Structures are given as structure tokens and as C-alpha cells.
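Removed: one protein chain of the complex. Kept in place: all other protein chains.
Letters A and B mark the chains as written, and numbering starts fresh at 1 in each.
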Amino acid sequence: MTKSAPSTITTVSAGRRGVAMARTRHALGRVLAALARSIAIFVPVFVVATFVTFALRSLSGLSPARIQLGEEATPEAIARVEAQWGLDRPFLVQYWDWFSGVLHGQLGASWTNGADISTLIGLGLGVSLSVATLALVIGVVVGFALGTLAAVRRTTWIDRTITGFVTVVSVMPAFVVGIVLVAVFAVGLHLFPSAGYVPAEQGIGPWLAHITLPALALSFDVIADVARQLRSSLIAAYRENYVTGALVRGLSPRRIFFGHVLRNGLGPTLATLGLKFPALVGASVITEWIFGLQGFGRFANDSAQAGDVPAVQGVLVVSIVLVVAFNLIVNLLLARVTPAAQRGV
Amino acid sequence: MTTLSDNITARPTRPYAPGNAAAPGGSATTAPPLLAVRDVRISDRVADRDIVHGVSFELTPGRTVGIVGESGSGKTLTCRAALGILPPHFEIGAGSIEIDGTDTATLTAADWTALRGATISAVFQDPASYLNPSIRVGAQIAEVVRVKKGLGRREARHRAVELLHAVHLREPELVYGQYTHELSGGMLQRVLIATAIAADPRILIADEATTALDVTVQAEILDLLADLRERAGLALVVVSHDLAVVSQLCDEVLVMRQGHVVERGPTRTVLHEPRHEYTRLLIAEHEQYGLDKFLAKEDA
């Protein structure tokens, strides 16, 4: 404060402490508000989704008795087994029991072999999460690069090439990509193993080699969505007045892009990513089948085919938790990146 | 509410730019012009026609030129040409613009970047849209200070708070940490002015800077601009469709219509002895509907 009048010095310095505290509280309040809003959305989602999941058993009419006793079981034997599993109680009681178990991380026991489902899923989760995370990383990095490049060089041949490439990529379902990748890189060029999984503890190299192709197969969809969304939101952001504002303040084009345009273009892209994640988790069924991975997608498929209802419910609950957690993170990031978009939502 | 007397008694917080102190009173000086616009014509390359047909004016430190005209008269394009931010496929067809003795036609993109903010800057109508909605307003001011003046993070922050104080925002510390959607129109225009003067420019272009504001806020902003001109020896270009705004602030006025300068002269002369039909029309209209000026005076 070099030349301030005495009166302002006193008011400013007296107020500084209080204001600084108020600002901290303000920022914290914003994060908490975003968190509260997200939770208000996700709690009903979680409850409804688990309810639907649980209702599957009643809808399917499947019973552990059939699996354990076979087709020729007597009604008494069936009733005995069902009572053993607690299936003779009222539906809502069963749901509540199961739901409180879920909240404690207990997903029950498998109908086919009585094993703890949480443990079974835990075994596959590492595989699926490795693949999904790598797919997400590839998708975000490549999609980001393509979208940014297309937006910066818009209406040039670079933009048109990228847009064309993205269109092609976007119409390739994960299993088509998977097959092509296996045909070219595993069968044709022998660059990668075509199937199987090696945990990261046994070496990062083999681990990466085994998950690269499945992750690539999954990532195409993410690449297409991220690139497309980023391109259009960056172009929209470039038309905003604040770009002109930053320009007349004498900021360099590079700084304007990274500091101002990118930040605002990021919001819609993050939101897209949040919407994309469920599809990514779901598509693991396909890729794990193609690449012979024992992840939870494969587990879900096998359990479903075997009629092992609790196992299927367990996988679904885990996938819902993953989706909800991911979207919670996305929402918090959004609140941080584009605070203006958060008001009144 | 900040009253006018507050504005005037507030002390300068910015050091005088060297060499600018000559003309706080505004009497005609022989100093070389900071901004010289010489018979500038702007054409639309695509439609292949001229939009602005020859505008000329000169601006020395501490002086103010006003450009009046209806929308589409070419006044905003003229300003954008002076800032080097003409929209795509518009170009300066003829004439020249000199900023501080340098012909802008010779400037590279990097030169322009160095020049903007530090020598010439601008504020606009709808200030909210000219500030990034996702960044705290204070950080946007600090960014300019850091980039253009090479200050450190902490100093830049300090300076930004000072600037917020200099544009008569109360509780500058609080405003520093707020986002655009948390501030009112008048406050935003002050913030925008603070970002514009953060790198101590010598020319400030105010393009319809008070248009969407309440009458009282409008008067405060005009006072602030006048104040900055007195204190820092800023040269102002005030663009408006509103004669009242121009008459309050300017030494010289250009009246534009459909790309032509139809009248040019000292403010007093133009307002009291208009020679062109269109100027007379503007004045007559203003007298008819010019309640805002009347009210503004009452308020003061």
C-alpha cells in the first residue's frame, strides 16, 4: 500500500483478517454445496438402483433350491432350502436385510458354491479397474489432444481429418474394435498377448501388455466423445467475449487458451465423461469376454448365465457404486472448474 | 452508495506514469499524440464493401475523444481497429493508426500482445461477459499484473486489491475472491476497468461502457473514468450512442453515421452549434427523451 490514504489503510488492514476468513469459509461453502447437491441426486439413484437390482430375484423366479437340488426336488426340500436362505420372509424385510448388508460391504453368499460374493468380486475388480482406468486415461489423453487440435486449427484440413477420424471411431462398437485389435496386434503381429491377465505386482510390463488391448478397445468410445465435446465447447468458448477481454488486456494467445478457453471448455467435457463412465463399466462385459479376462464383467456374465442371483446383484451394486463415486468426483471437479455453471442447479 | 464527492476525494493509488503528468487540466498541448487515427477506412473483405469511410482523430494524454452514433455506425469497428482486434474478414483498407508513434500496420502479433494492456486497453458494454466466469475476478486482475508487469504472485495479488480499491470498490479483499455471477453490473464494470488499467495503459477505450447500467451507477462510472484520466493522465476514447455520456466527459466529439464522420469538433461547439442535420436530430431526440440526464443531475 504505497500511496493509500490513512483512512483506507486502517479499514483495509482491519478488515483483512476477517475477510480472509470469510473467503475461506466461502470457498469451503461452495465445495460443500456442490457435495450436498451431488449427494441429493445420488442417494435416490443408489436406493432406486439397488431396489431394482434386488427385485430381480423375485422377477426372475429363480431360487437357490433349483441350483442346489436340481429339477426333481420335492416341494418340501425346496421350501427348506429357501427358508435357509431367508427367502420365505416378506419382500421388504429381505430387501432391508440385504441393503444394510450392502452398506456394510456384505454382498451375501453365492447360490452355486456358497462363497462370499464380496471376495469373489474383489478378485475380479482389480482386473476390471485396471482396464477401465487405462481406457479412461487413453481416452482422455487422446480425445483431449484431438479435440484441442481440431478446435485450435478449426476449419482447416487438420480439423476435417480429426472430425472424420472421430466419426469413424464413434461408430465402432467395443467388440468390433476388440476383434480388430486381436486380429492385428495379437494374431497378426504378435505384439501383445491375445488373452489373459497378469497382476501389476508380477511386473508392470506384463501387466500393461495384458491390459493394453482391452483398454484400447474400450477407449475408442471415450476418445470419440471427449474429442467431439471438447472441440465444440472450445470453439464455443473461443467465441465468448471474455476471450476478447483477455486479448485487450494484452495476454498472449497461448495464455488465453490454457488459462481461459480451456478451463471453460473443460466443463461440458467433464460432464460428458461422467455420463460415459457407466457405458465404460458396462462394456467390460464385452472386452473381458474377448480378451479372456476374469474381471467382474465376466463374473457377471457367468453368474447370470448360471442363475446365481446374489452374485449378479453383487456385481450390479459394485458397478453402481463405481458409477456414483466417479460422478461424485466429476461433480466436485466441475464445481471447482466452472463455478458459475453450478448456481441454481 | 458511493457518492460523487467520495470519488473526487479518494486519493490516487497509482503512480503517475512518467511524462503523462503534463496535462491533467486538459488544456490543448503540443505533446505528440498518443493515438492518431488518420483517415481510417475499414472494409468487409467478404461482402467487399467499406463499412467505415474515413475516420480521423488525435488523442493526447489527459484528453478525451468521444464517438457518438447509432449502432452500426462503425464506431465500435473503429475502436477494434485501434486495438488490433477487428473481426475476421474485416481489414483496414486505407489510412493509418499510430499508437505512441508506432504505425500499427507494422506490428506483429507478438508486438500487439505486448502493446495491448500496457499501452492501450479497453472496457466494454456488458462487463460480465468480458470477464471469465470461472475465475475469481481478483485473480484475473492479478494475472494481468503478473504477465504485464512481471510481479510475483503475492505482489500481484496485493496490487490487484489496490486496483480494486482504486476503482472505488468497497471491501476490495472480498470482491477479489468473488466470481462474476456474484457481483452486480456496476461492480463488474469497475472490476473490468481495474483489469483494463492493471498494466498502466496510457490509452483507455470505453466502448459503451456505461450503456446497460442504472443511471446512478452510470454517473459513478463516468466519474471514475474522469478521475482516472486526471490522476494517471490517461487518454480516453469514449464511445457511446448517448450524447449525455459524451458531453459529460469529452473534449472533442466525432458524430458518426453509417460509417461516415458527419461532424467533428470540440464538444461545446458540436452540442451548441451543430452543423449537420443528423447531429441536430440526435440533440433534439435527447432533449425530448433525455430524462436520464435530468435525473442524474438531480441525484448528484
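By definition in this document, contacts are C-beta pairs under 8 Å (C-beta built on N, C-alpha and C of every residue); 3 or more make two chains touch, one makes a residue touch a chain.
Here, contacts and distances are computed from a predicted model.
The chain that is not shown carries the UniProt protein name "Peptide ABC transporter permease", picked from "Deoxyribonuclease HsdR", "Xanthine dehydrogenase family protein molybdopterin-binding subunit", "Cytochrome c oxidase subunit 3" or "Peptide ABC transporter permease". When the missing chain is restored to the complex, the residue among A:Leu230, A:Ile290 or A:Leu334 that touches it is A:Ile290.
Between the chain not shown and the residues A:Ala34, A:Leu107, A:Leu270 or A:Val315, the one that touches is A:Val315.
The chain omitted from view is touched by exactly one of A:Gln94, A:Ser170 or A:Gln294, namely A:Ser170. Set against the missing chain, the residues A:Ala34, A:Leu107, A:Leu247 or A:Leu273 yield one that touches it, A:Leu247.
Contact with the omitted chain, checked across A:Val81, A:Ile117, A:Leu213 or A:Val323, is made by A:Val323. Although one chain is not shown, part of subunit A still touches it, namely residues 41-42, 44-45, 48-49, 52, 56, 59-60, 62, 154-155, 167-168, 170-176, 179-180, 182-183, 187-188, 235, 238-240, 243-244, 247, 253, 275, 278-286, 289-290, 297, 300-301, 304-305, 307, 309, 312, 315-316, 319-320, 323-324, 327.
What we mean here is this: only the chains that are shown with their structure count from here on.
Only residues 10-15, 83, 85, 109-110, 113-118, 121-122, 124, 126, 129-135, 143-144, 147-148, 158, 161-162, 165, 171-174, 176-177, 179-181, 192, 195-196, 198-199 of subunit B touch subunit A when the two sit together in their complex.
Touching subunit B in their complex are the following residues of subunit A: 1-5, 8, 12, 15-16, 19-20, 22-23, 26-27, 240-242, 244-253, 255, 259-260, 263-264, 267, 337-341, 343.
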